[in-house]
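Shown here: the complex without one of its protein chains, the others still in place.
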Amino acid sequence: MSKYDEIRQAAYEANMQLPKLGLVLFTFGNVSAVDRQEGVFAIKPSGVPYEDLSPDNMVIVDFESTIVEGSLRPSSDTKTHAVLYKHWEHIGGIVHTHSTYATAWAQSQRDIPIYGTTHADYLATDIPCAPPMSDEMIEGNYEYQTGFQILNCFQERGISPKEVEMMLVGNHAPFTWGKTAAKAVHNSAVLETVAQMALLTEQINPQAPRLKDALINKHYLRKHGPDSYYGQS
Amino acid sequence: MSKYDEIRQAAYEANMQLPKLGLVLFTFGNVSAVDRQEGVFAIKPSGVPYEDLSPDNMVIVDFESTIVEGSLRPSSDTKTHAVLYKHWEHIGGIVHTHSTYATAWAQSQRDIPIYGTTHADYLATDIPCAPPMSDEMIEGNYEYQTGFQILNCFQERGISPKEVEMMLVGNHAPFTWGKTAAKAVHNSAVLETVAQMALLTEQINPQAPRLKDALINKHYLRKHGPDSYYGQS
Amino acid sequence: MSKYDEIRQAAYEANMQLPKLGLVLFTFGNVSAVDRQEGVFAIKPSGVPYEDLSPDNMVIVDFESTIVEGSLRPSSDTKTHAVLYKHWEHIGGIVHTHSTYATAWAQSQRDIPIYGTTHADYLATDIPCAPPMSDEMIEGNYEYQTGFQILNCFQERGISPKEVEMMLVGNHAPFTWGKTAAKAVHNSAVLETVAQMALLTEQINPQAPRLKDALINKHYLRKHGPDSYYGQS
Partner (left out) sequence: MSKYDEIRQAAYEANMQLPKLGLVLFTFGNVSAVDRQEGVFAIKPSGVPYEDLSPDNMVIVDFESTIVEGSLRPSSDTKTHAVLYKHWEHIGGIVHTHSTYATAWAQSQRDIPIYGTTHADYLATDIPCAPPMSDEMIEGNYEYQTGFQILNCFQERGISPKEVEMMLVGNHAPFTWGKTAAKAVHNSAVLETVAQMALLTEQINPQAPRLKDALINKHYLRKHGPDSYYGQS
């Protein structure tokens, strides 16, 4: 028994959803779950195949990326998670994958335009794609700086991680988050679907217009506004 | 035992087909089954994962969207179903999904052109895409007005819901129906396949012509005309 | 026991491969197996779901499309099969599907160009797409005339059904055949894969050249020529 059992279990279960949802090949992804009271999070160990994961081998790390408990090396992306947890105090879980369509948009260095209500059920703006990082950031403490690339993107655009729970790092791949690790995984699957639909939309009609404001507001607010009434179909 | 057991069972079974046929992610879809004698329909509860559905938790609603029986909240799209049942007296089941290819066509705001016999086996026209709704309709009783957007589209084009059992709401997603809930689900799967084939056809040959009238008539009438003889291969 | 047990079993097993190989939605496909000595073939009954098929409900039909044995209606495409068996005396099985990529090429009314060795391992030419049938043929004995559309296409191009075991009927869908029903199904799966690869090839490089003759000859002849030595990897 450990006081971290709950986040270990949550991180384990969320990580195991990634292959089931078709979001990862081999070990190309990781999920973490945070304990705000203890100031630590549980994250997937590095390079361990999904079939060998268990709650026990999740690694406990604090917001300075120091290992608190666990015998395995934490995911190489741990520093990015730590930066986000430290600066975004309301989020409870983070996911990083290289899912096919979302990664293709990241490689294309384009925001994913909001083309339909599937997208607007989750966020009221395009899905942001941060520009590729500067050489200085890359050559320095890369994974740590990746966290700041994400923070800076949101600050510059004046958008809130409470309202936009998914984004792309240019040339790299998607990150999502949420109140819990499970919700962050849910968002990863939604992002992948929305990314595919957006590409198909442009292929069917290269002049497809962005969703009109009335529909954006209706769909976003019926699920997320103070008077929300919508429970996903 | 309830006099609604039959439609509860039909709605339950039809809803469970959606994930099996790959037509939904999470809870992005709903099916209802009507009892014309009682003037009510059974519909999926809102936001409940497919693995937790049972015939018992289907919600019974009348054509004014009033809950008649059931402890859970009905699907948020219930009012759209109610409007269609009220005005189209011959239909027995309705499906709404956000299936990938059909939704991409809806986002593109284009009818799906009739390019081949797979399409003509089901309907003799392009698959209609209603325009996005007016701001007034969206900001008012949105899900109720969605029903009228569908009705209006069919009326303006002079097509019958008996002959065209599938359509797209622009910027939103597909709706299908049929004599039974099971047939409505069948139509949803056909729509998704036809939507994918139509995009691929345009990619292979941007000048691909619509299907000629003789083939449309032959394929549609051999399955649906008074002298139909065709049982789907 | 019936003297047709062998072809019933062969037709049954081959039909059951179609959903396993992802080549059919619902009942959009059919396979037949011929008995040359008896002058009959066994074919899937019309409109029966794959899960309800058994060797017993395959229908036995002669080359004039007359039912010889069986209580169910044979596939609506039976006349096309009958015409091909009657005129192409060496073939042992026939498959018709509406598989996604092959059907998209048929709808595009284009031959599938020979772009690589995967294609050349099976045939030394483009995969022919017969033009859509004339209105006269369509309005007459349609399924019977479909057989002649296929025969005419091969005759006009001077290609042999021994060397080219797959083709597309324009605006409709693919047909394949082979020495046995199992081989015909194998060819259907190969056609679908080659059709997808050819579209992707054109998307990656719109100027992609056809395969050079030396490679066509090498790959085709090492599997099919008199000195063949190749057993599919």
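Some observations on this one:
Here the chain labels run A, B and C in written order, and each chain numbers its own residues starting at 1.
Quick note on the criterion: a residue touches a chain if its C-beta (ideal position, glycine included) is under 8 Å from a C-beta of that chain, and two chains touch if they have at least 3 such contacts.
Keep in mind it's a predicted model, so treat the numbers as computed, not measured.
Note that the absent chain touches A, C when the full complex is taken as a whole. For the chain left out of this panel, the touching residue among C:Gln9, C:Asn57 or C:Thr118 is C:Thr118. Taking the whole complex into account, subunit C touches the unshown chain at residues 115-118, 186, 189-190, 193, 196-198, 200-201, 203-205, 208-209, 211-212, 214-215, 218, 222, 229-233. Seen across the whole complex, the unshown chain contacts subunit A at 25-30, 44, 46-47, 73, 75-77, 96, 98, 100-101, 103-110, 132-133, 135, 138-139, 142, 171-173, 199, 202-203.
Assume only the chains that are shown with their structure count from here on.
Greatest Cα centroid separation from subunit C: this falls to A.
Taking each chain's centre as the average of its CA atoms, subunit B and subunit C sit 33 Å apart.
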